[in-house]
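A single protein chain has been removed from this complex, and every other one stays in its place.
Chain lettering (A and B) follows the sequence in which the chains are written, and residue indices restart at 1 in each chain.
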Amino acid sequence: MRRLFLGRDAYRQRRLGDAIRVLPVLFAVLAVLPPVWLPQYFSYARGAVWLAASWALTIAATAVLHRAIGRAKPEDEDDA
Amino acid sequence: MTPETLGAASVVYVALMFLLAHAADRAAAAGRWRWMDRPVIYTLSLSVYCSAWTFYGAVGYATRSGLEFLTIYLGPGIVFAGAWWGLRRLVRVARLHRVTSIADLISSRFGKSAALAALVTLIGVLASTPYIALQLQSVSMALSAFATSGHPLPGNIALWVAVGLAAFAILFGTRNLAANERHHGVVIAIAVEAVVKLAAFLAVGAFVLWGIADGPADVLARIDRMAVSAGGEGWQIRPERWFTLIALSGAAVMVLPRMFHVLVVEASDENRLRQAGWAFPAYLAAMSFLVLPIAVVGMDLLPRGSNPDLYVLALPLSQGRDTLAALVFLGGFSSAMSMVVVSAIALSTMMANHWLVPLWLWLRQTALSEPAQAREDLGTLMLNARRLAIVAVIGAGWLYHRTTGGTTALAAMGTVAFSGMAQVLPAMVAGLVWRGATRRGAIAGIVAGALIWGGAIFLPSLGLAAPPAFPAGIDAFAGAVLLALAVNLLLLVLISLVDFPDPTERLQALSFVHAIAPDAAASETAPAVQAEALLTLAGRIWGNDHALEVFRKAAENQGKSGYLPDLTPRFLADFERHLAGTVGAATASALMARVGGRGSVTVAELMEVAGEASRAREDNRRLELTSAELARTAAMLRESNEKLTVLSAQKDAFLGQISHELRTPMTSIRAFSEILMEPDLPAADRSRFAGIIQDEAARMTRLLDDLLDISVLESGRAQLKPGVVNLHDLIERALAAGGASAAGRDFAIRRNPLAEHLPVITDPDRLLQVLINVISNARKYCDAGEPAIRIDTRRSPQGGTEIDIHDNGSGIGPENRALIFEKFARLDDPSRAGGAGLGLAICKEIMGFLGGSISYLPGQGGACFRIALPPRPPRRAENAENATG
């Protein structure tokens, strides 16, 4: 049974899970949309810098979130 | 640096990998695998994604098409950003069902369909063959970069590479048939190769970036100069290709057979995705962004017309950096080697499990559970099927390389493989998120997608057909991929919507989508199946020891002792899944059906199960635990109650037995002593009768000794006299003692004297007593025409010692197995009457006293007793001298 309201830790845990779900979608948007939308603009050095920067940020964010989710005790994974 | 030196270096390198893999396998076998079983090894093993295509081809790709090469790494980057969300689910479900390959996953989800498994295997083999050819080609191509003019390369480098890699894959990929498809040696070797290729690429990248060019800013400036240069229009991003390739590579990182293998099958738990989720993209990013400087600097510096696929080697060579070039060569060799080896292992598992073994089962309609003496070893058969498949896969790659012989751009071949395997993706994803996806839908989708791929991408890549004509402005490759995937998905959805799947399929769908392991249908009883038949089957596949261990654990979980668990639906479902971990779901299901005539599930039962499953999900987990605990206790109680009932019936008989056993010799003694008192007895009779009296008195003494012995052992007052003894000597003595009392019959004794030389720390006299008892029992009761006794000894992994004593008689029936270790338990069988039944009861007490156990091993085709000793005997509080007071 899912409880209706959670304590602070469990609540944080849920929001961490949300963030982890948003991450790939965000990165997909960053990596796909600009080059598809403005190919002229993103085909050369600017595109390389853009992709490198957004990928590096994504990797860093993933690392931070994955560490955080590892520290917290895994809660009931009914919704996995 | 000549090609010959490099060739020699790579031979040495491969030899090192052999040693490493061998050491890792040995460590794993000895249980010292833990320290190697780290997330970082898992992450590094994922780098088989970066094959020789990445190592050499990515630079060529970038030279021709600019940033588009990045799509091949951005796709996995996106997928791994969602590792904890999406991939974890895939790994969890796959491990729940002990999936052995991508084909097995799809087949298992869609009702354990053998046809689907064979189909996915076919696509995998078709798509991978050019890809493997590419790896072989890359090695000879790289060597040619070192060749000086007028000094031709040896002809068949690719062949030798193929032979070497096939040997590696066979040695470490098919060493044994484990219940999970994990290959520690191979994984360690791949992880080390991942480090080598990363180091090599970082070295050459840094050299180009700062040694030739003036740092990143200079490289960016050079890139921008491309925009206005002659070859610059190739660099223009084409939106439809950009999008399609990212989607394809994202799919490929999950469904390529080798990627599925390292990502899912070799994963020991889903938790390591936490590290791999960021570390693997970091690895990919490092490799891929260093491609850019190498590509642009190569274009600026190297003469026009040199092969851009070889810039990685040509740049350091042109600057006179031979050592760096050699390191790069080893890096490229590493990527080719790990790709070929893992692909061969993954594909051979698929081919063996889904093509060869089902074919063999179909050809031979015999019952598989017969414990015939000359039974074939199924495990060896399956391993040989895999070895054959490895040779076939790598051989096909080599043949492809031989016949095309071409130097088509490396990148094209890679995308062909990606787009082929991607046809599996819709079925996989739909199977994991949508319970409504059905087998017929999946087959239709995959077949249609694969046909479009074959006609519009695969055959044109071989030059056997023209690429399809799309409206101007749409890229032929991207168009074909999108068309194939769209038709695939559409058919999957449409046919699933109108379909009504069979119950097995619906059970599997429920289990995959909700990541729960349901029992088989509750009312699914198969009285024809005996636990022993299943044990025999398991023994033929995994080997006896592993099978016995699995069965013992299952029995223990049910609260039973011994090796034969109750055939509950849960046990049957678990057992089938365990089997599936070795031979794939479809074959496991077929094997179970063959052994036990396992009844098929009906829709009504299915609804019952589904209802139970969803209720169980809502139930408090603790409740489930409690009830499992209760069931275990109940089973334990039931077992001891059964034993008690039988024992109490025997209890009455016990005193009568003792009385009988004592009165019998007493009768002869009394009668003959009275006769001896008669005066006119011939002297010969007199001495003969005295002899009989003596024998009978000795028999009574023996019986009393046994009774005293067992009462001392039972009360725990026995003295343990530990010592070190050679097991071989002890067995010799036991056989000699038993031989003296054996009556008439000639027994063949089968032993392995070399294996018997094991030092054992125990009470030698007590162990000898047990050995004599068990051996003389076998001599007394073995009813075979040509009786034989086999003695096997071995050291257990925990350091204990095990002695198995088999005979080839008819064994002991299941109804008597619980009784033979009880006092005076004579079996009903008339041939087994006679002789006080104290022997095995004493053995059991002694073994408990020595800290070990004696048990009856079922399913060995005869009576078989296992005597198990701990590494050292237990210390008893009662025995400790209380000198300190």
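Following the convention adopted for this analysis, a contact is a pair of C-beta atoms (placed from the backbone, for glycine too) under 8 Å apart; a residue touches a chain by one contact, two chains touch by 3 or more.
Criterion: contacts and distances are computed from a predicted model.
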> Per UniProt, what's the omitted chain called: "Tetratricopeptide repeat protein", "Amino acid ABC transporter ATP-binding protein", "Response regulator receiver domain-containing protein" or "Cbb3-type cytochrome c oxidase subunit I"?
Replying inline: "Response regulator receiver domain-containing protein"
>> For the full complex, can you list every visible chain touched by the one that's not shown?
In response: B
> Taking the entire complex into account, which one of B:H660, B:K721 or B:R795 touches the absent chain?
Replying inline: B:H660
> If the hidden chain were put back, which of B:L122, B:V447 or B:I692 would touch it?
Replying inline: B:I692
> Out of B:L16, B:I675 or B:A736, which is the one that touches the chain we can't see?
Replying inline: B:I675
>> To test your reading of the contact rule: which positions on chain B touch the chain that is missing from view?
In response: 656, 659-660, 663-672, 674-675, 678, 685, 692, 695-696, 830, 833-834
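Keep in mind that, in the parts below, only the chains that are shown with their structure count from here on.
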> Counting in whole Å, what is the centre-to-centre distance of chain A and chain B, each centre being its mean C-alpha position?
Replying inline: 35
> Which residues, counting only chain A, touch chain B once they are in their complex?
Replying inline: 1, 17, 20-21, 23-25, 27-28, 31-32, 35-37, 39-40, 42-45, 47-49, 51-52, 55-56, 58-60, 62-63, 65-67, 69-70, 78, 80
> Okay, in this complex, where on chain B does chain A touch?
Replying inline: 66-67, 70, 74, 77-86, 88-89, 92, 220-221, 223-224, 226-227, 235-239, 242-243, 246, 271, 274-275, 277-279, 281-282, 285, 289, 292, 515, 617-618, 620
